[in-house]
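To start, the structure under review is shown below, and the notes come after it.
The other protein chains are all here in position, but one chain of the complex has been omitted.
Right after this comes chain A.
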Amino acid sequence: MTETLADTAAGLPEHPMPRAAGCPFDPPPALHALQADSPVSRVRIWDGTSPWLITRHDHVRALLGDPRISADPTRPGYPHRSAGTKANDQARQTFLTMDDPEHARLRRMVTAPFAIKKVEALRPSVQKIVDDLIDAMLAGPKPVDLVEAFALPVPSLVICELLGVPYEDHDLFQRNTRVAVRRTSTAEEVVAAMQTLTDYLDDLLTVKRARPGDDLLSVLATERVAKGEMTQRQAAETGVLLLAAGHETTANMIALGTLALLRNPDQLALLRDTEDPKVVAGAVEELLRYLNITHSGRRRVALADIEVGGEVIRAGDGVIFANEIANRDPEAFSDPDRLDITRDARRHVAFGYGVHQCLGQPLARVELQVVYNTLYSRIPTLALATDFDQLEFKHDGIVYGVYELPVTW
């Protein structure tokens, strides 16, 4: 009797898995069960293929740090997130989806502004952006949608300043990014949205080349492209990556983080009443761990046979890393399902692991530290302006969060 691949896949658990009703901060219960019982196992995804799912913290770190694991979506076996991301990955590639040495060459062209000292120097302007937006909220009507009024503008303004993108164009890049990170977008929608963004950045690079400013796009235009180290098209695609990754992720951490704190008032009080930057920094790490907003998994394909957890991942097999459950691994974090801003959460994998670990993490940390340190002390009576059950969560998003967060004070 011959068993087709599709037959085998039919009996496997489907990925992504649903979260439990009423527990929007917790990973799907099925992931807990897999982590406990078969931490390296196959799942079935949207296109009928059956990649491996990695759920343990130590396995995630070992494999994401392994050069035999490739991030290249043009290789057969790569487990695509959706038809949309598949089409886009075939249309264009940034260093996010390349392997070394080309990944390292292109990533290093944009690391300079993300060094700790450079990012620290931005802290006062981040603080001003945050203060100004809070002033505007307090002066305006309530309730207000915190996503629109605060969570999205903060990282958008910051990344615009760093890249040299005019903030007036925020509607264009926020709207197209939203389409690109929605799992339910069609292939045509994703490709068109990414093309609009790439063309927009391409035009901007031409302007910067003629009239450079003190920003990263100007450096790319006048040094990297002019010297032939990257094409203008590559620079535009890199710009899209930074612009999109730079606002959508942090925005979700601000809104979802605020909601998680409102639901855990003891933790919110600890944060509101502290003056200690170490406590604030620790709270940021814990919220990153607890919420792990990039919940659609790191996607990779094996280049060689790799033994892990008693299984053998074969060359050409797709691998999905469920970092949201790795961050709840009881072997790595005690009482992992509790939000505890005083714990040492620094070994979380919310920024990924290995050579693709988040490039923007120093900036994201400063933004979140300033936000969490300022918002709740300046608006101590901040409260949800709707029923918790009425909130809509981004279950279909590549990045998790809330669509709207109506708040009052």
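General observations
Here, a residue touches a chain if its C-beta (ideal position, glycine included) is under 8 Å from a C-beta of that chain, and two chains touch if they have at least 3 such contacts; residues count from 1.
Here is the rule we use: contacts and distances are computed from a predicted model.
In the listed set "Metallophosphoesterase", "Peptide/nickel transport system permease protein", "Ferredoxin" or "Carbon-monoxide dehydrogenase small subunit", the entry agreeing with the UniProt name of the missing subunit chain is "Ferredoxin". Residue A:361 is the one among A:125, A:232 or A:361 that touches the chain not shown.
The residue from A:23, A:36, A:91 or A:104 that touches the chain not shown here is A:104. The residue touching the chain not shown here, chosen from A:36, A:115, A:226 or A:312, is A:115. Against the chain not displayed here, chain A makes contact via residues 65, 104, 107-108, 111-112, 114-117, 119, 346-347, 351-355, 357-359, 361-362, 365.
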